[in-house]
Structure formats: C-alpha cells, structure tokens
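Our next item is chain A:
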Amino acid sequence: MIKFKLNGLEVQVEEGTTLLEAAHFYGFPVPTLCYHEGLSNWGGCRLCIVELKQGNQSRIVSSCTYLAQNDLNVFTNSEKVVKIRKTIIETMLATVPTSKIVQDLASKYGVHRVRVAVENKDCLLCGLCTRMCIEQMDGKAIGLVGRGDSLKITTAFDKRSDTCRLCGGCIYICPACQIRCIGPNIEKDGPICNACANLEPPCLDQFENMMCYMDPCVACEIGTEKPVKSKL
Partner candidate 1 sequence: MAKLSIEDLKNLRDTMYRKMTNEENPKIIVHMGTCGIASGAQEIYDTIVRELTQEKINVTLKTSGCAGLCSREPMITIQLPGKAPVKYADLNPKKVIKILNQHIRNGVPVADYALAIGSETTY
Partner candidate 2 sequence: MGSKRTTIYVCMGTSCDARKSRRLQEAFSRALKDKGLHDEIDVSATSCLGYCDEGPNILIEPENLMYHNLNEEDVPFFIEEHFIKGNRLENYILAPGNGELKIPDMTDINFFKHQRLVVLRNRGRLEPDSIDEYIAMDGYAALSKVLEEYTPESIIVEIIDSGLRGRGGAGFPTGRKWQICRNAPGNEKYIVCNADEGDPGAFMDRSILESDPHAVIEGMIIGARAIGANQGFVYIRDEYPLAVQRIKKAIQQAEDYGLLGDHILGSDFSFTLKIVRGAGAFVCGEETALLASIEGKVGRPRQRPPFPVIKGLWRKPTNINNVETWANVPHIIRNGAKWFSNIGTAKSKGTKIFSLVGKVTNTGLVEVPMGITLREVIFDIGAGIPGDKKFKAVQIGGPSGGCLPDKMLDIPIDYDQLVQAGAMMGSGGLIVMDETTCMVDLAKYFTKFLYEESCGKCWSCREGLRRMLEILTKITEGKAKEEDLDTLRDLAEMTKYASMCGLGQTAANPVLSTLKYFEKEYILHVRYKRCPAKVCKALINFYVIPERCTGCMRCVAACPTGAITGPRSEPHNIDQSKCIKCRACYEICKFNAIEDVIVDAIVIK
C-alpha cells in the first residue's frame, strides 16, 4: 500500500494507482477531458493537473499520468492549479466553443471571459479517438500525425483506412463532435454559453422541480430559440 497526503488527508492506495484515480476514489473532484476509464492514460489536456508540494518547492503534474508514491503531498485545488486550469479552459473555449463538454467545464469552473481570439475549430487534439480506435476497437485506423502547427488526427497518409470499420467509436468518444453546444452565437455573444448553468433553465416551466438527468438535455435543446448552427 502507498500512503500519501491528499489535500491534507492521509490516504492509502494500492501500488500503481494514479493520483487521479486516488482523488476520485476519495471523492475529490478533478476535471478531465482526455481521460477515459477504458483507455490508457494520455496526459494531454492538462485539466487534471494537481500540485505536489514539498517544503518550499512545488511541482504541477497531470494526475492521470502520475502514479501515487509514498510521502507525496498532493493538492487538487490549490490556488495555482485553479488559476492555470481556468486559463486552460479559457483557451479551450476560444478554440472549440461548440463543444458542450468544454462549455460545461467553463460554467463549472467559472470561466467568464475569453481574452484570446475566438476560433471555430472542431478538434481539441486530445487523442481520445485515436486511443479508442487502437485500444478498444482494434482498428488502428487513425492516429496523431505531425507535430506543432501541423499536428492533426488523420488516417495513414491521409488515405481512407483499410482497417477502419466505420464503427463510430471515435465519434462516440469525442468531446467536440458528438455533443454539440448549440448555445453561443459566437459572432454576437462571444464564445461563452453558460445556458446550462442558468439558474432558471427553460425546462423548469414544464417539469417543475424535477431534476434533469438527460445528458445532453433534450429539453434544453428544444426549448431554446437560440440559432442552431447550420452544421447541426
């Protein structure tokens, strides 16, 4: 067993447990995007960062790739972590404003402004789809190609893959493709939707105090009169 401190609490986990698994096990919320239980840990989105403190020194690591070790002193929501996490969400929001998952993160973590140029990209390059394809679907059809500016997700040599069975696993897992946020009118209101975090969502009139368990909420989508993007 490995013993360490998590947000000041003495905790024990089995060897080989990541800090993220430990935090979730002990009930500390840590946001993730490129993490999925059924897939290998990637550490690309950096949302799950936690701070390791040791004396005066501190390091920030991605909890999904960092294995728990004895005598660590982990903070999942330190001031530094929260600030950096907000910057990450802010840039994600500016890049892929149509992703409902990113919009939800922005609502949850209080990102109310976007200071960089708003784009309308469709991909976060989180690599979930490529891992899904390789690890779960045994497809090996798509992968991350290139680096820096030319990094993209594509099939080998940009040709239709022979191994792709059109299973749709990549679309299922994608945080940007599958669940679209229909909220923001980017030209008019900027990239922040926050409709779901609205204290008076449109469904309340019809469903009284019932808790909404639909994800995505169909009622929200039908009930709003916000312009639906032509892509949908």
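Just so we're on the same page, contacts are C-beta pairs under 8 Å (C-beta built on N, C-alpha and C of every residue); 3 or more make two chains touch, one makes a residue touch a chain; residues count from 1.
On how the list was made: all candidates are chains of the complex that A comes from, given by their letters.
Because the structure is a prediction, the values reported are computed rather than measured.
Participant: For chain A, which of 1 or 2 is the touching one in this complex?
Facilitator: Looking at which candidate touches chain A, I get 2.
Participant: Candidate 2 touches which residues of chain A in the complex?
Facilitator: So the residues of chain A touching candidate 2 come out as 42-46, 49, 60-62, 65-67, 69, 80, 83-84, 87-88, 91-92, 94-95, 115-117, 124-127, 144, 146-149, 151.
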